[in-house]
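One protein chain is absent from this view; the other protein chains keep their places.
Entry: subunit A
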Amino acid sequence: MQTLREFTRKTKRGNILKIVREHYLRDDIGCGSELCRECFQNEVYQLTSQHANQSTLFKFPHYLVLDTNVVLDQIDVLEEDVLRNVVVLTTVLNEVKHRSSSIYKRFNEIVHDRTRNFYVFVNEHHKETYADREPDETANDRNDRAIRLATKWYDDHLQASQSSKEFERSGKAAMRVVLLTDDAANRAKAEAEGILVTTAAEYVKSLEDFPLLMDKLSHKTFDNEKNGLPQYPPHLSMKELLEGLRQNKLLQGPFQASRENYLEGSVSVEKFEKAILIQGRESLNRAVDGDLVAVELLPESEWSAPSEIVLEEKNVYADEVPSEEKAKDEYDMLKQVRAAASSAERTPTGRIVGIVRRKWRQYCGILQPSLIEDTNRHIFVPADRKIPRIRIETRQAAKLQNQRIIVTIDTWPRNSRYPHGHFVRSLGPLGDTATENEVILLEHDVPHCKFSDEVLSFLPKMPWTITDQDYSKRVDLRDLFICSVDPPGCTDIDDALHCRELPNGNLEVGVHIADVSHFIRPGNALDMEAAARGTTVYLVGKRIDMVPELLSSNLCSLVGGVERFAFSCVWEVDNEANVLSKRFHKSVIKSKRAMTYEEAQSIIDDATQQNEIAKSLRHLNRLAKILKKRRMDNGALVLASPEIRFQVDSETHEPLEVEVKQMRETNSMVEEFMLLANITVAEHIATEFSECAVLRRHPRPPPTNFDPLVKSARYQGFQVNIESGLELSHSLDKCVKADNPYFNTMIRILTTRCMMQAVYFISGSLQKDEFFHYGLAAPIYTHFTSPIRRYSDIMVHRLLAASIGADSTYAQLLDRKSNEELCHNLNYRHKMAQYAGRASVALNTHLFFRGKEEDEEGYVLFVRKNALQVLIPKYGLEGTLYLKTDKDGKDGLERVKSEIVFTFNEEDHTQRCGDVVFHSFDPVTVRLSLDSSNVQHEKLIFRLVKPYIKGFSVETTSKGTEGQAVAAAPPSKKSKKDKKKK
């Protein structure tokens, strides 16, 4: 069914080429309507007469055609399961794809939902609906015309099908087609052509059954602000931007808002080593964190330095116009900063002149309580401090008042202090653990919805049994004394170990990893889902699995006493832990015992235990120590990061106790063998698949990264040598202070922060000497040992299995490009999972301190201009102890402000107040309490207890009364404020 008409299409690109392409127009494209009797339909009808849209504007059955702007702006409305029977034109689909890939993705999901009755009509290749671009017509106009043409055709086409006498007799109202567009010009033209047309807003208003849908409409204009004064300089047009960028007058880069100071941000530009600083509301010029912006560099005389000041936005109400006085404050701040900036530390400063591409997404947060009752306009406060407040309209403010909600930005006009947005959905009541977890997951883009039925359909059928065929393919290791060692409460056990003496006096060591790739076959829905998730995410008291629970906690988990499939890596080693030979094979194992680190440790230590497991563990432990020493001699780094565990109440999910993760010998024992297995496998797959092996590398950090570490150490009289990993490791070992036992750990914490992220990559994409893993001092490394919780390991398993002939290969496995994309996603997911985990710990720390007040020993980690960064080892907690307070005064401290003056010495980074001097690493005692005055950002308040500074420190002696008084101060102040407001 190929038409013989041929059209050509010309496009220009680069150095102006005329490109001629064939464009076939067809007569076999169906309209997808069940009413149609003419079209050649090769599919199930998508457009039905059921689920008709009930609109008061069009009181007859109708299908909808959407214009591109409706899809782009009103995606939240479309995502609600309200609009049905929608014709999606490929013109629109292509335009959406071109304009925003994220919206395209969301829209595609709607289109694929068969219950929604969205039908994709390939109007571009239909011989009746193709619109050839006319001379002097812009691409946009042509697309608009194509959309109108298709709408018109649909309408006529359906009329023709419904004009039969039979149909007239049935007495039904005829199906029509309605075009939704927010483009006034397009609407006018459509009306002139006799097409039923309306705007998205009017149409949604006319849906009487769904009044709340109105909230989700995106507004481009807010009525009362049309005549407001411009508060921001205008943005340059796209053309001017491109011209400026081409002539190097402007610089382009992603904008990063400062977390601490809402009037400050930076743009990292390729040409500059340091990011370009942006200060002040006008210079920021409506950029939102993440946007790709164009920056104009200020002349060097106007350059400034980062303020190092923590500045938070004050509450402004929806109807309040920011007073000039307040704005003045901000400028004063800026002036001060600029004046104070000594020429030495000035950094390139610029102002944002245009936005190349917005990276707006959905934001979690809460509604700010409104002063006026019954108003529809509200201010939304995002949870992420880098995001400005957003103005929204909603009718359900009362209901949403104490809920976490999601909002997206629609536009940011010049005359509005804040961007305009609209309500998307509510997550649940504030402070509820489930809601807060949801916020963390959303903010970190962690896919966490339930596994779909399609995904679950690829799970093995229960009861699952091992067949004879399975046994014949695998090496039977059920008789070996294999055991696993994991943290307490671990249900996804993916590794187990064994060690036995060989007749020739050598030892055989085996690492057995859960054979997840046996259950997850490449390319099916289960595999795709796991690949998309990339990793299991651990929150406090909650685990978001990468693979369904049946696999993660049951079939793949190497629990004790049960037969399980494993992928084994077995070495023969001599008593000095030299590897003599290695082999890989799939196996069936039966773990003799699943132990915790503690249990394993006590078995090793208890000399009376002489059974096979105890012997095996002792051998392993001895070998691990040799391996570790060898690794250290090679220059592997021992890094530290404060890690804590929460004991969570199983019912209320509230944290009961905090403990710092303990390191036992057995932890290190398991770790050593996992490292050995990973390295052995990495070497193997890199030789077998030189182009497409999935490996992991840890780049050496650039020397400048170490600056803060080297400086801090120097103040303490230690020289940190960063020439090589080995020297760094040695010099770190030497950083020991007799009077400060925690000093070495702190130095290591600082070192950790200098490091780069370790990343997955494909062997073919880099030179061999770049494979290096800096932290482990290994020339090559990969992840093999945790396939239950990491997708990279599944890939490595598949590669390894293919190389030993245990499994078949498939196209994607050996495709470098698709593997590269996969690695990219894994790196991203991995990073986000880490951040989400940390956010969860922070959340639970807050829950833990709710209503508590404790004095704790801590250490100064950094000295800042107006604060001390304090680390509490007991909780692995880091926080800021403010030394100067801003004008509003926090925590009732403003009364002491005038009396106590801290002087900051930039030379040696100290803060001095009278006789008391704070250096980095000094021990301090601080009192911790939770400030809940801002419900969204509960924060821990650090107050100084020791060393004692009169008028500033909290009194230690009268802890009971004074502490309470201070703690009571903020709420009382707040209530006063509240009264004033009313």
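We take it that a residue touches a chain if its C-beta (ideal position, glycine included) is under 8 Å from a C-beta of that chain, and two chains touch if they have at least 3 such contacts; residues count from 1.
Following the convention adopted for this analysis, contacts and distances are computed from a predicted model.
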Missing subunit (named according to UniProt) among the choices "Multifunctional methyltransferase subunit TRM112-like protein", "Large ribosomal subunit protein mL43", "DNA replication complex GINS protein PSF3" or "Exosome complex component RRP41": "Exosome complex component RRP41"
Selected from A:449, A:607, A:738 or A:811 as touching the chain missing from the view: A:811
Selected residue (touches chain absent from view) among A:19, A:192 or A:434: A:19
Missing-chain contacts mapped onto subunit A: 2, 4, 6, 17-26, 90, 120, 122, 124-125, 809-811, 814, 817-818
